[in-house]
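Of the protein chains in this complex, all but one are displayed in their positions.
Chain naming follows the written order as A and B, and within any one chain the residues start at number 1.
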Amino acid sequence: MSYSALTKQDIQEMLRAIGVSSVEELFNDIPQALRPRSFNIPAGKSEFEITEYLKRLASKNAVNLVNFVGAGFYDHFIPAAVDAIAGRSEFYTAYTPYQPECSQGWLQAIYEYQSIICELTGLDVSNASLYDGGTALYEAAMMAVRFTGRKKIIMDSGISLIYRTMLYTYTSNLSIDFVEISVVHGQSAREELLKHLDDKTAAVITQNPNFFGAVDDHSDVVAKAHAVGALAIQSVYPLALGILKSPGEMGFDIAVGEGQSLGIPLSFGGPYLGFMAVKKELIRQMPGRIVGATTDKDGKRGFVLTLQTREQHIRREKATSNICSNEALCALRATVYVSLMGRDGFKELAELNYQKAEFAKDVLSRIPGVTVKRSSPTFNEFTVMLPSSADDIVYRMIDKGFACGFPLGRFYKGMDKYLLIAVTEKRTKEEILTMSDSLEASL
Amino acid sequence: MKLIFEKHREGSLGVSIPVSDVPLSKPLDAQYRRVNQGDLPCVSELDVVRHYTNLSRLNFSVDTNFYPLGSCTMKYNPKFTERIAALDGFASIHPLLPQLMGGGMLAQGSLEVLYETEKLLNEITGMRAFTMQPLAGAHGELTGVMLIAAFHKANGCRRKYVIIPDSSHGTNPASAAIAGYQVIVIPTDAEGSMDLQEFKKHLNTDVAAVMLTCPDTLGIFNPRIKEIADMAHAVGALMYYDGANLNGMLGKCRPGDIGFDVVHINLHKTFGTPHGGGGPGAGPVGVNEKLIEFLPIPRVIRRTDGTFALDYHRAKSIGYIAPFYGNFGVILRAFAYMLLLGKDGLIQAGEYAVLNANYCRVKLQEYYDLPYPRICKHECVFSASRQMKNGVHALDVAKYLIDKGYHPPTIYFPLIVKEALMIEPTETESKETLDAFIETMIEIARLAQENPQAVTQAPVTMPVKRLDETKAAREPNLRWKK
Partner (left out) sequence: MNVPQNLLYTKEHEWVRIEGKIAYIGITEYAQSSLGDITFVDLPKKGAVVEQFKFCATVESVKAASDVYAPLSGTVTSINEELSAHPELVNHSPYEQGYFCVIEIKDASEKTKLLNADAYRTYIEGLAA
């Protein structure tokens, strides 16, 4: 079974038309010596059998844990309408809208997505999406290197370790000088950061909220960056932008981030959504597809892929990036999600996340031996110090039905007793209280 | 159609946010809060659903139209894989679960999917190991080139160049350049393959890799490919296989057996996962013995007790190239697809893809110039240069096809063919569909002679006529603004 629609008779007629006697003859140009040494693939099975098999595998995953793990990837509720729209095959079985006249639906949806990302970030222009938050951060850093002609990048260690590591991997053959600013009390050492900003700096990168959940206003960092001719890049958690000061309001040149929180399932790490918005001076340095509005020959509004000379299919080795496929379907999910929330709902949802996490902080701070870190305000995620190894305690909590947080010792040296706890709108008061009781009993 | 922003009604709500069940805490300080809330649209749920449902109907898609977009392998996307990817047990799993102590046991099902998919891809391509992490084909290319760089570095040499034929996808030179290499472009010979004399001229010990697509973007299998691989290996260069066109080789030839050292596969092409309007894709990268130790971390391993785990302890690994384990949802769909087709189905997919492409080739060669007239694999590339003499360009042919309900072939690529029309029908199309498409293409060829205006006016049946792309680029309007 290959979902083919050809009948035996069709095949005979087609072979006759081509002038060969068998399908195999069409492969005569592949020398015998290059034929497969083996092709030991199991025989095909029915849709029913495979569905049952994969359902069994799905049931081996711990689907019923109450989840307080975030660390950049969050368990938010997804309205059914998001699935309904993204599940329309007129969307998901199309490809990149190269032919605008028969792709207006996609093009308009992406134009709306770009507009939403601009509204959220407070910046001028967005592209049509990148792979994920980490590759978006890398692309932003490379934009700054190209734009300034400089090679020094200053990074706050409050940026997810995953993203920093990705950035190092990608640039391992390029001579980029990275400076990492240490974290003190859950915030980057501001003096140190400002001190490193000099006329060799291509960009300074911060994250808000940072990996520890801490919220900050980086306007002073941006001002100093601009004073030395560097760009300022911020990685943001888009749902938090319902209430947090936007990158645009702080003066950032580039905002990037992981869009998973906007209606995209956790799905064990992907597919996700990298987003990027920039000030308009940087448009031509942007990677990826961009949709623009224009008119047809009757003057009617329509949408096209535009500014394509930046891209690999035209500029080849001189392109701003090698990206071709992006995450359009995830961008559509984000667009529908934000449209459903609307300006007011989106803000209310962000407030709710904040409130739930504040409540959890209060509850947990009453446990003897547990210290909730309060040196900075947070959004929906925060750090607690436990009396012993967070790893062990998390392990014990799993048996009680909780993924109670992410042990920071996994990513940061000397933080073995610290636990990073995320509380989204999905966590009820009762779940928070029960988790707190279980945690107290597990210490 | 109006924009969603233009449907804004002050006070409309598309969703009900849960009422808070926790006592009110002190609000976040004003200094951290946004002042400008941003003009997000406020629209009811029905209006949102109607808006995007209506937008969806303005697209051509595989489920609604024949979509022979060359090099993109727009085959049917089985519906059952959508249902599987949506299973709560897969869709709701946090990627950090296996990184908790003992947490590997919380995601055994997902780890097994990754492990088993890798095994299947190994066998299909003849490679030794795959990383499932690359998030798209081009991302796989970058990963592959970085693996090659790590290999040369480990061998104490820093090579400067990557050799790429001029018929390649644009992503190849872009990926090589981004990874820090200079690109040497080799022209195509009269047979449609990389010019061997030119290739030899540029091949030396400063060449890190040769990146090839096979079958190439003309749909042609290069019979001297083994010779090229041997020559490259003789100077210590590695061979990179761009797997964008793997569909036409399934079960007939494996890049690993030819001697390729690195392979990327576009799961959304060969293994039937949806193209999603531009993505997400997935671009797993396979390697042979030489490169295994450099693969990104983590690797999924099977313990002696049969359970699965993540291995981070790999000293020579290039590091993280994705936040986690790849586009899991896409990998899962491809896995289900491969299991359903099985050995015979996969071989048949390749065979029928080639049969359909050759059928289009012979049926149309009388009407359109065929610059490389020989048996092709998954796609055939025509030129509209004959029609151009009457003012009908490849672009016009494409637009007329839209009026007739066909998504156009890829046009103006590969760059080496003037007025290129690159047709990839895929195996899932019926003969009736191909015959009707061929009819239309013949009609266009006739119109190009008799009434070129009829073609150059197209499309006239779509929601918009031809759009002013010059205006779009000169006066970029890239967002709605209040």
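We adopt the following convention: a contact is a pair of C-beta atoms (placed from the backbone, for glycine too) under 8 Å apart; a residue touches a chain by one contact, two chains touch by 3 or more.
What you see is a predicted model, and the numbers here were worked out from it, not measured in a lab.
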Given B:Asp39, B:Glu293, B:Asp344 or B:Glu469, the one touching the chain that is not displayed: B:Glu469
From A:Thr165, A:Gln308 or A:Ser365, residue that would touch the chain that is not displayed: A:Gln308
Listed residues A:Arg284, A:Arg301 or A:Lys426, member touching the removed chain: A:Arg284
Absent-chain contact - pick from B:Phe80, B:Tyr115 or B:Tyr412: B:Tyr412
For subunit B, the residues touching the chain missing from this view: 412, 469-470, 472-474
On subunit A, residues whose C-beta touches the chain left out of the figure: 284, 308-309, 314-315, 318
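Keep in mind that, in the parts below, only the chains that are shown with their structure count from here on.
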Computed distance of Cα centres, subunit B from subunit A, in Å: 20
